[in-house]
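Heads up, one of the protein chains got dropped from this complex, but the rest are sitting where they should.
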Amino acid sequence: MNTIGKLYRLTSFGESHGPALGGVIDGCPPGVRISVERIQQELDRRRPGQSVLTTSRQETDKVEILSGIFEGMTTGAPIGFLVRNTDARERDYGNLKDIFRPSHADYSWQMKYGHRDYRGGGRSSAREHVSRVVAGAIACQVLDEVGVSIRAFVSRVGNVSLDVDYRQLDLALSESNPVRCPDAAVAERMMEEIIRVRELHDSVGGVVTGVVQGVPMGLGEPVFDRFQARLAYYLMGINAAKGFEYGEGFHAATMRGSEHNDEMLPGENGPCFRTNHAGGILGGITTGEDICFRVAFKPVPTIGREQHTVDKAGHPVAFTASGRHDPCVAPRAVPVVEAMTAMLLLDALLEADSWHRFVGLKK
Amino acid sequence: MNTIGKLYRLTSFGESHGPALGGVIDGCPPGVRISVERIQQELDRRRPGQSVLTTSRQETDKVEILSGIFEGMTTGAPIGFLVRNTDARERDYGNLKDIFRPSHADYSWQMKYGHRDYRGGGRSSAREHVSRVVAGAIACQVLDEVGVSIRAFVSRVGNVSLDVDYRQLDLALSESNPVRCPDAAVAERMMEEIIRVRELHDSVGGVVTGVVQGVPMGLGEPVFDRFQARLAYYLMGINAAKGFEYGEGFHAATMRGSEHNDEMLPGENGPCFRTNHAGGILGGITTGEDICFRVAFKPVPTIGREQHTVDKAGHPVAFTASGRHDPCVAPRAVPVVEAMTAMLLLDALLEADSWHRFVGLKK
Amino acid sequence: MNTIGKLYRLTSFGESHGPALGGVIDGCPPGVRISVERIQQELDRRRPGQSVLTTSRQETDKVEILSGIFEGMTTGAPIGFLVRNTDARERDYGNLKDIFRPSHADYSWQMKYGHRDYRGGGRSSAREHVSRVVAGAIACQVLDEVGVSIRAFVSRVGNVSLDVDYRQLDLALSESNPVRCPDAAVAERMMEEIIRVRELHDSVGGVVTGVVQGVPMGLGEPVFDRFQARLAYYLMGINAAKGFEYGEGFHAATMRGSEHNDEMLPGENGPCFRTNHAGGILGGITTGEDICFRVAFKPVPTIGREQHTVDKAGHPVAFTASGRHDPCVAPRAVPVVEAMTAMLLLDALLEADSWHRFVGLKK
Partner (left out) sequence: MNTIGKLYRLTSFGESHGPALGGVIDGCPPGVRISVERIQQELDRRRPGQSVLTTSRQETDKVEILSGIFEGMTTGAPIGFLVRNTDARERDYGNLKDIFRPSHADYSWQMKYGHRDYRGGGRSSAREHVSRVVAGAIACQVLDEVGVSIRAFVSRVGNVSLDVDYRQLDLALSESNPVRCPDAAVAERMMEEIIRVRELHDSVGGVVTGVVQGVPMGLGEPVFDRFQARLAYYLMGINAAKGFEYGEGFHAATMRGSEHNDEMLPGENGPCFRTNHAGGILGGITTGEDICFRVAFKPVPTIGREQHTVDKAGHPVAFTASGRHDPCVAPRAVPVVEAMTAMLLLDALLEADSWHRFVGLKK
């Protein structure tokens, strides 16, 4: 449904061209100081119209907090929030009422719901990510108190790929260019690729890599709520995501055990790992090593080229999109990937902490 | 935790070397005829000791149904079941009490739980999959009534890959060889690869491909419970899974929209799709096209070579595994992938059906 | 937490003196025509300041729908909504910052949360019921299509009790007087009692009786989600509720089986019941007979008399409430009881319907 999380939970609502998007965050611990500016900064990172690479739709994406924060601090009560839609041009989408755009949600949603808000994709629009960014930005501020940090960046746009171990990169640099790739030279080539496909009235896919540092040991709940299974669920729930992998991911399928195994050795603060092919998770539970993962995104289906499709009556029609859209979702997906990851980490942390009294007694 | 599913739910219990594994299946519709032999056949497909490629542990994996099936039919009451462990040689694992085997769950579980059943991996052992196979085999029999069929096969072992569109394969052939690859020639090379790594006292990774046919339209619940997000969750919860993709998956990241989009055209029974790059899901909801996905598995961490690790006291030790194990998990993962997929399909079907009264009235 | 329901779910947010109350309704079936005026009517029934018996706080309680309803019909997407607080006089409550009012939530919430919004009770205020009334009013409109109707009324105020079988009453008359009792003579005495306690600067408890008619057979899920267990949960979650009973309730404890049993006899449309001591539920599942239940409410703890209590520093203080409040909650609890009941009925109906495909095939 429209709620995610067990103890830290977001319930999201809103459509692309309705009055507002928003949500309710439940289970946020009380007494944590929250900066609304930091939430707004994250929204600004995801906001359309922020660079030449993105849609020209103009939205201020201004968040209004309605409850749950009192005198600058969380109270433990649910945090209701709202982001009004301001640049919702219905005229752009009126012609979509009766047409199933190729590779959009139009057809499957029409079949499932019978009655749907077709304006700009309605509920299926990526504008819904706004709610997640708010919940993620709050989670991040809670995680700060525990020393957890989350960073994502674009590691592939079409055939332009950043094939470097993340430990050799300065991840903070990913914010220094519109494509959000921490390697300036590769970023340049990615931007060229995006501009090229836009000129061709086409779009292109991409990959976002995420890294979590300062992860507490012991997060994750076997056997079904393994940390990686929930991480996959959180990230594959982002619009346009087509694949997820962590640690060595699909590459692990080509490896030998003797290559892939991470040997352990004594360290100053307990055992440590010689390598981290595992990606920070063993047996579904975090080891304290960095969690590293990748999410693949398909090319945006909205392209300015004529395509064959059908209308609601089942008749064939030729369709050329004219609305505003990004040629590549990956750069704007970066803050969404971070937000989803932050929500999961806080949720798993709260769940693991529920045993503190007993685990503490016994260890 | 140890429950999966919203309306069709499995709660699993049991350890590798405890008295029994088992579970409770809740939410199975009443009045469906269930063949216990078909459940047993699925267990036999996953059972150890079934071929030269697998561990020599001998388990009959005989299922006992304790409730919920009366006069051969489901009653809607929970189905409790049990599989006793019979070949649990504790002597194989006594030496593991104090050692953290590289890339196993030993270390992370010890840190999380403090007190754990270390015998043969305990709860973290892949023997736990037995419970899933039972729940999947029952789900399959329910899905039969709706015309849904699920097939998985091994599409990669190390560097041996089956790179053919599944529509050009006879998927039934995957059961004709121990490696469960439907192309006999490729299967032969995969088997050679597995035997080779075993001789090297090593292990190797692999990929399992899944195909669902006869999928009803309209399964999946945006925005967080998109069908693909839940599918990823179900499949990434299998031991040793490192990556998940559906449709074009990671390859989609390299594609243009004009290539990736699936055009629609009029068909005899409503609109149909020219291609299925989407993998049967649009906007989180099934389209009625086949669902196609892939799961990457890491090489088994248990290898017969000396590795460096540490013991519970933090001292370095050299460790060489002597227990029984598979050199490649992929062949025995095939029935588990099918089982998890079946559970999800039934769950999503029940959820979608809950609206039948209203959707039916209005359409 | 702040979400209730399995398939029809309300997530509620907001504080008494914050900017707004509101919520998100998830799982509402698509294609159902919704009248916003009917929602507003229900809010008006619960609104403060509606009669001489209630608090003088003036709130218009105007609902704004933010999503999920398009062209007057539900779309299956979550329904976000908002009710702005307009008459939030902080000066009334500034003095409550450091005092624990007797029998209010002040003390327990301070202990649990450490940091809380103390203005007018904050999240613990009965103003939160606004969100429930909206979700209930929408559920009622969906239930209308299935022929289910829900009626509640006041059956006791202090020692004034309406001791008549509900089948001998015209339940519609309960809206004809401010105390919401369908018997005009008893209503008169209840009103006198409420006015009397108000003059004494005191408050008084009451009982609300609920009746559901047109209930489909087969709602409820044993063994834990019995219909009555969920009904108790929904209703005991209303502020000030102290007891719940259905059918004969506590009186059943004094009865013999031969008195309490409902004999069955053949009827025109299948078996029917000679009596309905059971209250419409057997073995946790609805029988199709009317569901009848009662909820006890304590006297409002806010009274205009001096009481002993302590402040946050632990010092004794004498406290006399000066804020606006009702002398008896029962009349304004009536629409809340109806709303909670409606939400549960729709939820249980959707759950029962999820099996329609299989149960339909087999019967």
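Just so it is clear, A, B and C label the chains in written order, and each chain counts residues from 1 on its own.
The criterion applied here is as follows: contacts are C-beta pairs under 8 Å (C-beta built on N, C-alpha and C of every residue); 3 or more make two chains touch, one makes a residue touch a chain.
Fair warning: this is a prediction, and the values are worked out from it, not measured in the lab.
For the unseen chain, which displayed partners does it touch in the full complex?
Across the whole assembly, the hidden chain touches A, B, C.
Tell me which residue among C:Gly18, C:Gly210 or C:Pro299 touches the hidden chain in the full complex.
C:Pro299
Who touches the missing chain here, C:Gly49, C:Gly214 or C:Gly284?
Touching the chain that is not displayed is residue C:Gly284.
Name, in rising order, the residues on chain A that touch the hidden chain in the full complex.
That gives, for chain A, the contact residues 7, 29-32, 76-77, 142, 145-146, 222, 349-351, 353-359, 361-363.
What chain B residues would touch the chain not displayed?
1-3, 9, 11-15, 18-24, 26-27, 30-31, 64, 66-68, 70-71, 73-80, 82, 112-117, 122-123
What residues on chain C make contact with the chain left out of this view?
Its contact residues with the unshown chain are 1-4, 12, 100, 102-109, 111-115, 123-124, 128, 156, 158-159, 197, 200, 202-207, 217-218, 221-226, 228-234, 236-237, 241-250, 252-266, 270-271, 274, 277-279, 281-288, 296-303, 305, 307-310, 314-316, 352, 359, 362-363.
Following the convention adopted for this analysis, only the chains that are shown with their structure count from here on.
Quick check for you: compute each chain's CA centroid and the global CA centroid, then name the chain with the smallest gap between them.
Minimum centroid-to-centroid distance belongs to A.
How many angstrom between the C-alpha centroids of chain B and chain A?
About 26 Å, centre to centre.
What positions in chain A touch 2 or more of the other chains?
Answer for chain A, listing residues that touch two or more other chains: 1-3, 12, 112-115, 123.
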